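Below: the structure, in structure tokens.
Note that this complex is displayed minus one protein chain, with the remaining chains in position.
Then we have chain A:
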């Protein structure tokens, strides 16, 4: 009912007749299995035989959400109440504990995921199993999702699952903490977060260095940055020069100085843009980075005694003049690229956007105050955009009228 990327093939009447004959057998088989599963559920069977039936059906059709529900009922109504949480022996291969049953199911799900990596129900069921596990193995989950993102670096579910695993892992580590005092706990929690944040941030660096067009990685980076810059452990670590972490990602040595961090990040995105000026991923991230230093660097200041709050909430990262200088610097840099790439739509777009951002948003000029030269420059660039990128002419025309209205 929903097909993606399936080539259309014309069949002759004979081929069709043959296909139908073959399918008739399969239909009988499939419907027979569905009937058996439904009958089993109607009778309230929650045993291993019922589990096996759902395994057969879900292997054939993992989209059958009702059967995933039945499978969970078999666990919660039938199997779990009779089993201990953990097996008594490590060597146990039988389903003799809740953990063993769920581990077996995670194994089953892994195979289903390889078969249908975009099926929501399978991902849901995996999260359900982990949520019920007495001893979930988050390191194994990180490895699994690493493999999935290795195979498909943009897999939407994969990235979402990665964030989920990190959150759960963090919660598990915090839960397992043995702390002397409230202060001790706060320090340790901050350390746990620091480790995960730095690992995840470095992971996005790795993915981006492999492919600048990986917007999923840029996106995740934008989500991590404010957290990293307000994490006290990371800040303290970055003050120590020559720390081993510096070899992982040079930016970690700058976490204590958000402005320097931001500058290094601008340098990083500039490399991406100069490498491929037509890459929209880099430009999207760039616009965000330059226009929202406040959002990026004023995450909630941790209130650890003795640690300097990074930035009091509501304050800005830089002075107004510094912000203006930063934007001017970006305009200059894009201008250099534009000299080499006069027909790059993104360069022209960037020049218009940041020039207007500078004079209207930062300097507070009204359109009536624009110099003739500025007006001429912006208008000619907008017209060039319409020429170069006619698909989006409507956007550029609207833009022109909004730039020149007060």
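Here are a few things to note about the model shown:
One rule holds for everything that comes next: contacts are C-beta pairs under 8 Å (C-beta built on N, C-alpha and C of every residue); 3 or more make two chains touch, one makes a residue touch a chain; residues count from 1.
What we mean here is this: contacts and distances are computed from a predicted model.
The complex appears with one chain absent; UniProt names that chain "Geranylgeranyl transferase type-2 subunit beta" among the candidates "Trm112 family protein", "E2 ubiquitin-conjugating enzyme", "GID complex catalytic subunit 2" or "Geranylgeranyl transferase type-2 subunit beta".
For the options A:36, A:72 or A:188, the residue in contact with the chain missing from this view is A:72. Summary of contacts with the chain left out: across A:201, A:285, A:338 or A:354, the touching residue is A:285. Within the complete assembly, residues 1-10, 20, 23-24, 26-27, 30-31, 34, 38, 60-61, 63-66, 68-69, 72, 120, 123-124, 127-128, 154, 156, 159-160, 163, 213, 215-216, 219-220, 222-223, 280-281, 284-285, 288, 292, 390-395, 398 of chain A touch the chain that is not shown.
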